[in-house]
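Input: one structure, supplied below.
All protein chains but one are shown at their positions in the complex.
Right after this comes chain A.
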Amino acid sequence: MSMTASRMLVRDWRGGELGILVAALVLAVAMVSGISAFTTRLQNALEQESHRFLAADRVVRASTVMPEQWLAEARTQGLQTAQTLTFPSMVFAGDEAMYLASIKAVTDDYPLRGDLTSSREPFGAAELAAQGPAPGTVWLDSRLFPLLDVSMGDSVGIGDAEFTVVAAARTEPDQGTSFLGYGPRVLMHFSDIPKTNVVQPGSRVQYRQLYAGDEPSVARFVTWLEPQLEDRHRLLDVNQGQPGLGNALNRAESFLLLAGSLGVVLAGVAIALAARRFSERHTDYVAIMKSLGATSGSINWLYGRSLLLLGATATALGCLAGWGMQSVFFVMFADQMPVQPAPSGMRPYLIGAATSMTCLLCFAWPPIRRLSLASPLRVLRRDMPDENRRTLTDYGVGLVAVSLLMWWYSGDWQLTAAVLAGLAATVTLGLVLALTLLRGGRLVGMSAGSIWRLALAGLQRRGTANALQVVIFAMAIMLLLVLVLVRTSLIDEWQTQLPPDTPNHFMLNIAPEEVQAVDQVLRTENINSEALYPMIRGRIMSVNADELPKTSDQEEGRRQREVNFTWSDTLPSGNELLDGQWWAPESTEALVSLEREFAERLQVGVGDEIGLMIGSAPLSVRVASIRELDWQSFQPNFFMVFPPQFLSAYPATFMTSFHLDASQKVFLNSFIRDFPTVTVIEMDVVVEQVRSIVEQVSGAIELVLAVIIAAGSLVLVSGVQASVDARMHESAILRALGARRGLILGGLFIEFAALGLFAGFLATVAAELSVYILQVWVMEFNYSPSPAVWPLGIGAGVVLISALGVYSCRKVVSSPPLSVLREL
């Protein structure tokens, strides 16, 4: 047969049969490739973002000088390098003023990733700096200006050297969020270190070598470097650099994957429905072609090629649409993006293409393949039985294909299982309920006596077809409900996590006698703050009478270390008790509660004894409980908590966190002057970063939701379309016999509304089940039933399906019956 597949497609396109099939395919590919490209790029962006927190791609950290040779080798291998040195030192100004600062010396190339900012005035507008201070100059933390009473251009001393103050140091990418900083920052040039004479062997210093480059080169260099690292060196990569957005983003990713998977299911159903209608409508064509001499093989070949051609075209269009979708998003949010995301590569589009081909093969091909079985005798006898009935195998193949696609796409079997459970519940419940209700009572004919009897008769007459339709509608509505529910709880969760007044500043070192005054000042300035937590600095000496190694060279594992202690009668808010028990109020026992990771590092559990030193006083405590902290809460968190009575004898300082708007920041100037010993840590930049990322991700989720709703609507449209022919035919006959417009439309409305009601009800039940599984198992939320979803689900079912149904059949009352009958 020489008729080319493309010509047949063009002819079929004109016949209007292919529209929904193509739309479903394009949408499936667009959704899968778009969402996948979007998550890949977002992940790339976040990874770059986390590199920012390191100021490099890899960092080696040590408390002693590291070989220059490493840097030389890195440069030979094409990497960029930089060095920093951080140490505490007094900064002097004039004759009297001095302050303990955290000095950071940096080379010219610092930072390799992320931005360094400075301002011309203390607390002024931060500007991007091309590089750090030139030799002979320093940048001071804004609050050092009032503390040292210096202005721009003045001189300050560090050790034996004098420096000119040229800028206020604002942010460094790797400034970190640790409270163990020594005080306000002073940035100087790396080459100025020797002339200060403050860095001596044994000084508390931290050297860092920074490396950056393309990932393969970095990996090659790390392979070379690793064998040479000793215990005192620590290699840092992104995983250690990120201060914790982790959970929120993981959930967002799960959501996007879930959405994508649901998209695949919806598109698969739409494709199956469209293909079925396509093949039903083509049965007569095939019979004619066979009567004219076409063989089964040539019919298969023709339709197979058409399908392949269609798939290729739809895949190309879908990839283009997917690419466009994620591009639009990144353009829309470009100014909020911390970094420009790298392109996603080809993988998302390959996934899209594979999805399209799988959908075609598993959903579209079976009914179309059976076209070749159509008997040529149909040209003589239109009443020949339709060979093209969907078989159980078809449904089986479809189900397996959908499960595999979802699993492949999400890489998460729990998520796949949750959705499948919902779908299975819909199908089973749907068929049972629909068949029982719709087939109840004796079968009646057309029953054109009244609107209600007409509708009821219609429902019963097409019982099986209607049951199937209810299931399909219910599936589409259920998937949409699941997505809406999960999205709502996700965004709610984020909003509670990052309310507008999230603390963005910390205050440390508040002396007991200052507590009241500080509290007073915060109140007068209308600044919301957390409670004031006592803080005692102590040292861990031994575990179960085993003295720990003293060395500070070794970063990991068990060693003596300085820790901040606090006390509390109650479990601090946002903490979760994992093991052991909280002590009774007023307890005087020597107990301690440890943070989980900290306990793991010390290798201790409930019941172990820990030897401590506060000042010069040794004391011993027993581990009473292990807690999990929410490190993303931006509230004061402590590794070690004691009963208040137990620590009350030791001198403590206090700390708190509070929220300060950008406009209120000038307040810090006067505050620091009034309370020179209090340390203020500014976290507003970090909080803003977290907030902007969460906003972007929320935006992405809304966009994806919109796309999935489009897919769901397509399924509803194809579901209605599938039954329109039969209904139109009957209605046209009734119309020919003189039925009023109101009777026909009313009957159709009631029939479709009833289907919508069943579908909505089923969808809601199944959605609750699915969301329960998803929230409890996959997203690890607390499940709570959502009463609001019941009216939403059922209402959406009735309104959408009756509107779509009546709209699709409207022609039957607007055109002469004969032309309707002739077209069918």
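The rule is short, and it goes like this: contacts are C-beta pairs under 8 Å (C-beta built on N, C-alpha and C of every residue); 3 or more make two chains touch, one makes a residue touch a chain; residues count from 1.
Operating definition for what follows: contacts and distances are computed from a predicted model.
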Per UniProt, the name of the complex member that is left out, chosen from "Fumarate reductase cytochrome B subunit", "Coenzyme F420-reducing hydrogenase, gamma subunit", "Outer-membrane lipoprotein carrier protein" or "ABC transporter ATP-binding protein": "ABC transporter ATP-binding protein"
Option touching the unshown chain, where A:G94, A:P135, A:G297 or A:P512 are the choices: A:G297
Hidden partner chain, touching residue among A:M289, A:V470 or A:I672: A:M289
Touch residues of chain A, complete complex, unshown partner: 1-3, 11-12, 14-15, 17, 284-285, 288-298, 375-377, 379-382, 822-823
